[in-house]
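A short write-up of the structure that comes next.
The other protein chains are all here in position, but one chain of the complex has been omitted.
Each chain carries a letter (A, B and C) given by its place in the written order, and its residues are counted from 1.
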Amino acid sequence: MAIVLGPNQYGKAEVRVVAVDRATPRHSLVDLNVSAALRGDFAAAHTAGDNAHVLTTDAQKNTVFAFAREGIGSPEEFGIRLARHFAGSYEWVSGARVAVESYGWDRISVGGAPHDHAFSRTGGEVRTAVVTVDGSDVHVLTGLTDLVVLKTTGSEFRGFPRERYTTLPETTDRVLATAVTARWRHTGTDVDWNAGYDAVRTTLLETFAGTHSLALQQTLYAMGEAVLEQHPAVAEVRFSMPNKHHFLQDLSAFGLDNDLDGPGAVVYHADDRPYGLIEGTVLRDDVPAAPIAWLGTPGSC
Amino acid sequence: MAIVLGPNQYGKAEVRVVAVDRATPRHSLVDLNVSAALRGDFAAAHTAGDNAHVLTTDAQKNTVFAFAREGIGSPEEFGIRLARHFAGSYEWVSGARVAVESYGWDRISVGGAPHDHAFSRTGGEVRTAVVTVDGSDVHVLTGLTDLVVLKTTGSEFRGFPRERYTTLPETTDRVLATAVTARWRHTGTDVDWNAGYDAVRTTLLETFAGTHSLALQQTLYAMGEAVLEQHPAVAEVRFSMPNKHHFLQDLSAFGLDNDLDGPGAVVYHADDRPYGLIEGTVLRDDVPAAPIAWLGTPGSC
Amino acid sequence: MAIVLGPNQYGKAEVRVVAVDRATPRHSLVDLNVSAALRGDFAAAHTAGDNAHVLTTDAQKNTVFAFAREGIGSPEEFGIRLARHFAGSYEWVSGARVAVESYGWDRISVGGAPHDHAFSRTGGEVRTAVVTVDGSDVHVLTGLTDLVVLKTTGSEFRGFPRERYTTLPETTDRVLATAVTARWRHTGTDVDWNAGYDAVRTTLLETFAGTHSLALQQTLYAMGEAVLEQHPAVAEVRFSMPNKHHFLQDLSAFGLDNDLDGPGAVVYHADDRPYGLIEGTVLRDDVPAAPIAWLGTPGSC
Partner (left out) sequence: MAIVLGPNQYGKAEVRVVAVDRATPRHSLVDLNVSAALRGDFAAAHTAGDNAHVLTTDAQKNTVFAFAREGIGSPEEFGIRLARHFAGSYEWVSGARVAVESYGWDRISVGGAPHDHAFSRTGGEVRTAVVTVDGSDVHVLTGLTDLVVLKTTGSEFRGFPRERYTTLPETTDRVLATAVTARWRHTGTDVDWNAGYDAVRTTLLETFAGTHSLALQQTLYAMGEAVLEQHPAVAEVRFSMPNKHHFLQDLSAFGLDNDLDGPGAVVYHADDRPYGLIEGTVLRDDVPAAPIAWLGTPGSC
C-alpha cells in the first residue's frame, strides 16, 4: 500500500475587482468577485514543497486586475479569458476553473432621469458564472443565487405517503417560498451572455409565478423545462431550492381564527430552520454530459 | 455602598410575521421582523426571581401574531399599536420599544403584467421603524439600513492636515461608496408613513447622487439637510455611513497604466476592512431633543 | 428655524492588526480588530467640505499599526494609548473612542508540550475593550461577547401574570441557554487588565452555573452582583443576554414520551428566532455615572 496525492487544485479566491468605463460622461461599472483555481501537475509542491510548478495565487490575483484594464465585458467572457490564460500558462497546467459573482448596480434616478455616474446596488439575486477550461474544452455555467420568490396561493401539497412519523396535514393552499440557486450549462460559447442571462432569469420568474404548484419538485422541474424549451443554447439546468416554510399561525387560543377566506390578514410565521431542500437537474437527453463543468460547484447532487 | 439594579428592559426579539391580504384575488403581503421590549419595574424578577411583573416574552410574541390578524398597515402603525398595547398592559410597565424591519416584495411580471399572487423579494435596503412609548409619549423613527450607493466620480478628498502618520495622497476624483443607515425622527404620529418613507428615500438617493462630494461628511450632512428641508414632519436624521473603500489598482508592474482618462476600464479593488465610519446627526434647532426615542438604537453617537 | 449639525464622530473601523513577539524562540501573538473614532469640532467638513480638521481615517489606521510595533500589551492598554493619542492630536479634537475585539490563540500541544510558535484559535467568546477619552477623562469598559452557556436543569420559569395572550405553561425544569454579552466599567485605569479579565470571566461562568435560576433576569443580576462583590475595580456591569430557547419536543404522535425522568435522552429543539432578549445593568450606588463611557456601545438600554 502507498499513500498518494489525489485530485487537487489551488488558486486565489474572492478577488473583488470593480471596473469603471469612463469613456464618456455616462459611466458604467462592472463589479465582480472572482475566484480562480488551477489544475494540473502540482505533485512536487505537495510531496516535496517544490514550488517550481506553482503559479502563485498572488500572480493570479494580479492577472485578474490586469485583464480588467482591457474591459471586463460579461462575467462569462471575463471568466473565459482568464481560464484560458491560466490553463495555457504552463505545460503542466491542464485546466482552470474561474468562478465569478457579479453584483448589479442601477443608476440612481434624479428628477426622473437616470444619473450619469451615481448608482445604487441592485438587491436580490447575485449573478454567477463558472468557466471550466480542461485542455481545449471550455464549459460555461451561467447562474444566479438567492433569487427569493414567494407565492401567496397557487401551491398545494398532498397525496404523500403516511408512515409512523408523518404528521403533516395535507393542504390545497399554502404559501410557497424559496431562494432559487440555478446554474445552466451552455452547449457552446457563442452566446450573448448578458441578454441570455436576462432572458433565462425572466423564464425562471415567469414559470415560478405561472405554475400551479403541487410540489416544489414540480415547480423546479417546470422551471428547468421552460428554460430548456425557450433557450436552445442551454443544455442542462441544476437547481438548489430551499423550501422556506411559512406556517399558518394558530391564533385560536386568543379567540381568533386565521382562515384563508375570512376577513383580515392571514398570518404566517416565517421559519429559519429546518427547511426543506430540493435539488434537481433538468437536461436534454441528446447532449453529452459534462461532469467536469460542474466539478467543485456546490449544490450539484 | 450598595449594589443596585440599573436600567433594564426585556422582550421578544425577531418575530418573523408575514401577513397576507387575500380579500381580493390580487393578494398583497407585509413581511416583518418585529422585536419588542418592555421597560418599567421589573426589579423583583432580577433580585428575587419573582416574575409577578413579567409579561412573558412568549405572550409578546403571541400579541404580535394576534395583532397582525387585524392587518398590519405600515411598520410604523403596527409598531405604535404594539408599543401602546405593551406600555399599557400593566401599571408597572412604564414604556415599550418596538423595532421593526420590513422586507419589500415586488410583484413578478409575467408577460409584462404584474402577477396577482407571485412576488420576488426586493433586494437592497431594509426599511426600519423604531417606536418608543414612554408613558403617554410616542416617538417614531423611520429608517433604512444597507442602502448601498456608489459614485464613480464627483468625489474629492483633499485639504486634510498632515502629521506623522498621514500618508494618504490627496485626490480630486475618487470612487465614493457607502451603505447608508439612516433613521429620521418624526415630530408627531399624524404621518402617511408609506408615502413618507418613499419620499425620504428618494431625497436621500437624489442628494447622494447630486452632491459633488468633498468629504463623506459633507455628503452625509447634505442628505440630512435635504430631508429636513423637504419633509416638515421630520425633526432629526441620524446617519451611519461606512466609507467602503475602492482603491485604484496599481498596474505599473505589468507595464499598464490605470489612468482615469486613458482608454480601457479604470480598475479598482473593493476592500472589506478596514473601512471609514462616518456617523452624524442633522436636526432642526427648534425641536426639543428626545433622547429616549433613540435609546437602544445602534449607530447613535 | 435652522438646520444644524448634531452629535457626530468618524474614524477607521475594523483594523485587523496582529503583533508577534519574536524576542525569544517561544513566540506569542496578539490578534486584534481595532476601531477608532474621533469627536470634536468637525463642523466645517460637514457643512462646507472643508477637511482642515479631519485627521484622515487612513492616518488613524497607520497609527494603529505604528503603535503596535512597540508592542500591544493588553487590549485596554493599547486602546488607552491610541485614544489618548487621538484625543490629543489637535486642539479641535475633544475626545476619542477606541473599541477593540481580541481573538485568543492557544498553543498547539505536540506530544503533550505546548508548541513554541504554532497556535490554534480559541473558540467561543471574543474579548472586548472600549476606551473613551473625553478631555482628560479616561473610561474603560472591558467585556466579552458570545460566551455561549447552557444549563440542562436548575432553571424554572413560573409565577408570571396571565393575560389574553399568555399561553406559556409554567415550568420548574427547563433548559436555560444564552450567549452572554457583558461589559464592565472600571473606576480607574490602574488595573491588571489581563488578570482582571480572566477573573471576571470566571466569576461570570461560576455564577451562571451556580445560580438556581427562577428567571434569566435573576441569573443576569446574580452575575452582575457577583462581579461587583468580587472585583472592587468594577463600577458597573451591563448585560445583553438572549434567551436561546430549547423547546421540549412533543413526540407523542409517534407513541413516544419525552419525560424528563424517563429512560433515554430528553429531546429538545434549539430555535433560532424569535428569542427572548434580556438587557440590564448592575452597578454600585456610590460611583458616579459615566454615560459617555457607554456612548456608541450597542446593547446599552
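In this section, a residue touches a chain if its C-beta (ideal position, glycine included) is under 8 Å from a C-beta of that chain, and two chains touch if they have at least 3 such contacts.
Computed from a predicted structure; not experimentally measured.
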| item | value |
| --- | --- |
| Sole contact to the chain not displayed, among A:25, A:161, A:255 or A:288 | A:161 |
| Missing-partner contacts on chain A, residue numbers | 1-16, 35, 37, 39, 42, 45-63, 66, 89-90, 156-161, 163, 165-168, 213-215, 217-218, 220-221, 224-225, 228-229, 236, 238, 242-243, 273-286, 295-296, 298, 300-301 |
| Chain B residues that touch the omitted chain in the full complex | 164-165, 167, 253-254, 272-273 |
| Hidden partner chain, residues of chain C it touches | 16-23, 27, 29-31, 62, 65-66, 68-72, 105, 108-111, 115, 117-125, 147-154, 175, 205-206, 208-210, 246, 249, 251, 253-254, 256, 258, 260-261, 263-272 |
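Here is the rule we use: only the chains that are shown with their structure count from here on.
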| item | value |
| --- | --- |
| For chain C, the least number of touch steps when starting out from chain B | 1 |
| Chain located farthest away, centre of chain C as origin (C-alpha) | A |
| Euclidean distance of C-alpha centroids - chain B vs chain C, Å | 23 |
| Whole-Å gap between the CA centroids of chain A and chain C | 37 |
| Inter-centroid spacing, chain B versus chain A (mean Cα positions, whole Å) | 29 |
| Touching two or more other chains - residues of chain C | 165, 167, 273 |
